[in-house]
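Note that one protein chain of the assembly has been removed; the remaining protein chains are unaltered in position.
Let's turn to chain A:
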Amino acid sequence: MRGLLCTQNLCCQFGGVMATNDVCFSVDHNGLTSIIGPNGAGKTTFINIVTGKIGASSGKVLFKEKDITNTPTHELVKQGICRTFQINSLFENLSVFENLRIARQAKVGGSFRIFSLKQKLKPVIKDTWAMLERLGLEKMADLPAKNLAYGDQRVLEVAIAMAGDPKILFLDEPTAGMSPSETHQIAELIRDLANDISVVLVEHDMDMVMRISDRITVLQDGCIISEGTPQEIRNDQEVKEAYLGKAA
């Protein structure tokens, strides 16, 4: 199966530990694929390899059938591979507006202009306002990102990645530490995004994963142990054992 992005026998070794072991994974041009698994299963490592944060020991990552293994992060982002982080990674002392504006500028271009003013990049500014309104953050536009409530920071974390017009978006536990109502809001946003682009979600909230995913991949000890629709995964014996331990 060859979709938008796939990995072939991807491995990553830390010392003697295979954090990612022979992973063959693929996603389509749109839809929501969730990656689940117990703590230490290698979910974040997998995202780190695909998005260029760490190198693969062996195997390949293909994007639009082109080999992108170990390509620098910023080039992957230009091609449309974006991600968010499990722990907020914002431009903390910059305003909420500037957080999104700089991300948009990096996508649209104009960073080499050294003598014009940044407020002259009108398309970038218009897009930024549009995004803020869509996410309900426009009232906080001139607050430093560090002064936002945690839930809003989480939304901004996703928004920064969205500003890059991704074709595929990796979300690393976007709802970590959020209240149920905030979780609900972000779940809607993710589901909405998945209609247009490919979204890969790493998440611990099983209710949410089962409710909104199109497909689910289960990782354990760096290996894929199961793949399928939420219904198939729910009934998979091996997945149950991975999460609950083997029945005696």
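We take it that a contact is a pair of C-beta atoms (placed from the backbone, for glycine too) under 8 Å apart; a residue touches a chain by one contact, two chains touch by 3 or more; residues count from 1.
The rule is simple: contacts and distances are computed from a predicted model.
From the set "Branched-chain amino acid ABC transporter permease", "4-vinyl reductase", "Ethanolamine ammonia-lyase small subunit" or "Carbon starvation protein A", the protein name that UniProt assigns to the chain left out of the figure is "Branched-chain amino acid ABC transporter permease".
Of the options A:36, A:103 or A:171, the residue whose C-beta touches the omitted chain is A:103.
The missing chain, though absent from the display, is touched by one residue of A:37, A:59, A:164 or A:222; that residue is A:164.
Of the listed residues A:92, A:188, A:207 or A:241, the one in contact with the hidden chain in the full complex is A:92. Touching residues on chain A toward the chain that is not drawn are 51, 53, 72-74, 77-78, 82-83, 85, 89-95, 97-98, 101-103, 105-107, 110-119, 121-122, 125-126, 129, 141-142, 160-161, 163-164.
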